[in-house]
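Please find one structure pasted underneath; my questions will follow.
A single protein chain has been omitted; all remaining protein chains appear in their positions.
Should a chain be cited, it is by its letter among A, B and C, assigned in written order, with residues numbered from 1 in that chain.
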């Protein structure tokens, strides 16, 4: 419960007296045990539920594959998202093709589900110059590296959609750590003022690299910050894909109805390292924490139990699915590894619409004419 | 009253349903009619009350004098504060000498009351190189020009005070417009995390140059943002010097007790232009707005009525006071105008502790040796 | 009858005409709406085009520039006003890490057609941080273009060209020249090409490179020197600071063999250094003397009572010319 005291005789009125920040206070529809504890509002059909599960399995396998590829030296540093599948898959599945998606370096599950090719994502992590291209007719932005900076872009694209009467939302993914940056504040404030159809989707995975949220802010939640801008905010179970999807749909509807932005805090956890260059054992009780989340709140597990109970899923389907996604991932990897390598000259392209004289000249400095060139063939 | 709905069945819980943002909801002790409507908590004695009035008269005259000096070309562009005297004087009078004061370009009333010499303030607005020096044993920082940036400094100095076990607070003055900058957010969040003895003193004068607060944010108040950081916040009548002073004392006590920062939103109004280069008629109904505030909520007026009713003030005292402050201001102006002018060479000083070769050399480029130098005397 | 405008009027007209011409153009900034901008560059435009196209924003430069990036990627052409150059810093990350790189990162799929206009430079008795001239910060960022007009005519033509350019442009307006003089400015829309310097005055003995408010100082010095010493100065207004117009620079020094660069930015790592280096690269053997830099000093721009001593003067430029000429 949230309460503020407001009296005339003590001057301080905005002190918060109590706030329930326990897991049980999160908006939840599907419990960790796979039971329906909330209302589906007649919106979630079986086909979608099965697709949710399939997508989560796909991206989890993709993630694990990527870690392996990095270990084998076939990819650069990689940022895994295992544990956050419900948040990313559920939110991305709520989108429609014309929406604008602003991922961070950890949101390729969302990008893939929205239509990014896995081969492209591999290329990105292989350091390829063409790793950030969006599929045509979709607006999947390059993964954003400088923390929180994409949040204001998602205000801008949404604002343009609104001005152009296009019925699209923009969604900015960001982390708990990102909520400390000034850009977080400026983005939410702008979105509030211009009532842009922007969804600020925070995956609060509890850590910004090594920093737990308790050290990131004295505030207990991120959702409560929506009140600072008089925009709606919500704190949900980010491992419950139904809650994520339903919340997104509601936020999207509000956005498209001209009622402006929403801040969603999806409480979740990354099971593994911040990136493959990180060692989580240095800063947290990695084993027990990770095990606790895996065992007690895993997003895939609870949906599988639910689907099985509904008679919508079984061992055979699971085996088939696993085979299928592995095949898809392998095919994507073949595509990525057989994709023409970036050439040194590529760096001189697309700096400007028309290359400057510097680029033209420097390109020739790089690509030296063959020493043989004077010798007639 | 502030209420949030929180239900399990609608996902959105942090939507605010109602908030009383009327004047009457502000914390107030001395009403515009000069009546005591709140508790003085046994803290405000008559001597202090009289001093408050005297200070407000002093700075109001100083402000008017400055505008005149600017018109006469004896000063550069000047930022007046008339209307905001209770906020600045009341807050500064609550401070003790070891506290750190971070003013903006509009907070010279606070600086003067805390001990800055009026001559120094004149020098600042005359573009003198020595206009930003603090009196010894006080920590009055140079007026901060880039909006909101001083707020994080006040976190740092307060943090150092805390680490060094010095019982001092740091106060950052800022405006309603400043609350939109990222630095506002980072400062409040840092102060919350490190529980620094910082007081964030916002003078919400309703406008950032031409932009009314209603266009600055979808939020109705600035004080409500304290909830985003789980720090105390308060919205007060910034034209009521008793409310300002008592709120400050409470915030200071909390800070010195190790209970961290406070956000104070003092609701007030600037009667005149943003600066002498500004024309408020361009963007607001200057006459009626200004008249309304002057007539109905003037900070000097209400205190004078109160003091007169208490038998602490009368016409004679008023006349004496006016004569005295004008004398003081005139003396300060003489000091400022007879102060040695900045010399071109001054710009090469204090860039580093030890001048770089560039400065040394360039200084000689500026201060050309006399053309006569080759000629023996 | 020819019509004369100040630079600020020319700038307003450029925006006015493009707003009318291209519905994608949007202006954003602090106090640019009803107030018409602190220098009145956007005077009345909100009344003509409405608050959706001339937008008073909250006081937050990262928010302004960052949301403008989003607007630009989604079909708009934002023209941002930053109140004074030093107040661009909160948006620096957005400019350097995003605006300048979006085309590159997406291999041309998305780009950021955006103009950031901002007054710059000293000499108007402004308070602290109202007088900076830090064009270097932007001329070191591949993906940006940097433009600085010195006349009303060029201001209008360059600003129109900037608003039609597909890449992000930092458009630096010399505060001191906003109302310093009037010049004939055609009523119709015209473009002054970005990337081209202008030979303001031909000459044979020495080349003087300048831009923005320093152009007039350079011209002054050149006139005096011609009168007093009979030296023929070629005065060149660079106009675009990134990418620099190397051909014009080199053609001039090959003719004169001597050069002075005048800028109000700090000397160290100012653009004077890049101009010297271009000459070093391409025309060293033509040079009869070191290129002389007459610049702002390596100190923070001082408070306004002595800001004129910080700025290059015709006197200092003349000394530089003579030093070079008599080397």
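Please note the rule applied: a residue touches a chain if its C-beta (ideal position, glycine included) is under 8 Å from a C-beta of that chain, and two chains touch if they have at least 3 such contacts.
From a predicted model like this one, the values you see are computed outputs, not experimental measurements.
Asks: Need the list of shown chains touched by the one chain that isn't shown.
Replies: Answer for the hidden chain's contacts among shown chains: A, B, C.
Asks: Return the single residue from C:23, C:97 or C:232 that touches the missing chain.
Replies: Final answer for the missing-chain contact: C:97.
Asks: From the list B:95, B:158 or B:266, pick the residue that touches the absent chain.
Replies: Here the residue in touch with the unshown chain is B:158.
Asks: By the contact definition given up top, give the residues of chain A that touch the hidden chain.
Replies: 76-77, 105, 126-129, 131, 145-147, 177-178, 180-183, 208-211, 215-217, 277-278, 282-283, 341-344, 346-348, 351, 356, 358-359, 362-363, 365-366, 368
Asks: I need the residue numbers on chain B that touch the omitted chain, in ascending order.
Replies: Interface with the chain not displayed, on the chain B side: 100, 129-130, 132-134, 139, 141-142, 145-146, 149, 151-161, 163-164, 170, 182-183, 186-187, 189-190, 193-194, 349-353, 356-359.
Asks: Can you list, in ascending order, the chain C residues touching the missing chain?
Replies: Residues 62, 86, 89-90, 92-93, 96-97, 100-101, 104-105, 128-129, 134, 136-137, 139-143, 242-244, 265-266, 268-274, 276-277, 280-281, 284, 287, 289-291, 293, 297-300 of chain C touch the chain that is not shown.
Assume only the chains that are shown with their structure count from here on.
Asks: Where centres are the averaged C-alpha coordinates, which chain has the largest centre distance to chain C?
Replies: With centres defined by C-alpha atoms, farthest from chain C sits A.
Asks: How many angstrom between the C-alpha centroids of chain B and chain A?
Replies: Here the centre of chain B sits 42 Å away from the centre of chain A.
Asks: Give me the residue numbers in chain C that touch at least two other chains, ranges are fine.
Replies: If we look for residues of chain C contacting two or more partner chains, we find 58, 60, 62-63, 90.
Asks: At which residue positions does chain A touch at least two other chains?
Replies: Residues 182-183, 186, 189, 193.
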